[in-house]
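For this depiction, one protein chain was excluded, whereas all remaining protein chains were kept in their positions.
Take a look at chain A:
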Amino acid sequence: MLDVSRVQKELMEVERDKLSGVSIQILGSSLSHMQGTIEGPSGTPYEGGVFTIDIQLPSAYPFEPPKMQFITRVWHPNISSQNGAICLDILKDQWSPALTLKTALLSLQALLSTPEPGDPQDAVVAEQYLKHYSTYVSTARYWTETFAKRSSIGLQEKVMKFVEMGFSEDAALGALQSTGGDENAALEKLCSG
């Protein structure tokens, strides 16, 4: 049974603390599925990007870690460039119930600034990081510019664009949310589904 009161407290805490650059939106009616966003840390190739993370809370939360995965595509040795899977000990065997969604998201932010190529999730990125560091930096920056930049137009306008194309508003909104606001990915999803 999910500890609803604790999750609500955590969400309130995130809401209150605007300075951390972390935010969480609830998806659907239950508290078990939500989406978090973090800002790319300054002084890294991820600076200026906003990264969306899918969060699934298991029923035993907080005694089990939340399941987190990057929705926004990111070039990082410890994050899969294919599916966004994260290699971070506190989300696995080093989880502690004193950690919260906010601290976990902040840890992801810290992970972005301090990659651990020795314990990689994505071997290709890790190899590039170790052997051709400058290529890694430029690739990561390019991916941030391409996938993690908040486009100049807002979500509502994007939805309207899809509605003009002939999709229903609900479907367009759902597709955009599940792809983290990426228009091309959302269009692909709408066409395939």
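Following the convention adopted for this analysis, a residue touches a chain if its C-beta (ideal position, glycine included) is under 8 Å from a C-beta of that chain, and two chains touch if they have at least 3 such contacts; residues count from 1.
Heads up, the rule we're going with is that contacts and distances are computed from a predicted model.
**Student:** Pick from "GPI transamidase component PIG-T", "Putative tRNA pseudouridine synthase 2", "RING-type E3 ubiquitin transferase" or "Tetratricopeptide repeat protein 8-like" the UniProt protein name of the chain that isn't shown here.
**Tutor:** Options "GPI transamidase component PIG-T", "Putative tRNA pseudouridine synthase 2", "RING-type E3 ubiquitin transferase" or "Tetratricopeptide repeat protein 8-like" considered; the missing chain's recorded name is "RING-type E3 ubiquitin transferase".
**Student:** Write down which of A:Arg6, A:His33, A:Lys149 or A:Lys189 is the residue touching the left-out chain.
**Tutor:** Of all options in A:Arg6, A:His33, A:Lys149 or A:Lys189, contact with the hidden chain holds for A:Arg6.
**Student:** Which residue from A:Gln94, A:Thr135 or A:Asn184 sits in contact with the chain not drawn here?
**Tutor:** Here the residue in touch with the unshown chain is A:Gln94.
**Student:** Go through chain A and note every residue touching the omitted chain.
**Tutor:** On the side of chain A, residues 3, 5-6, 9-10, 60, 62-64, 93-99 touch the unshown chain.
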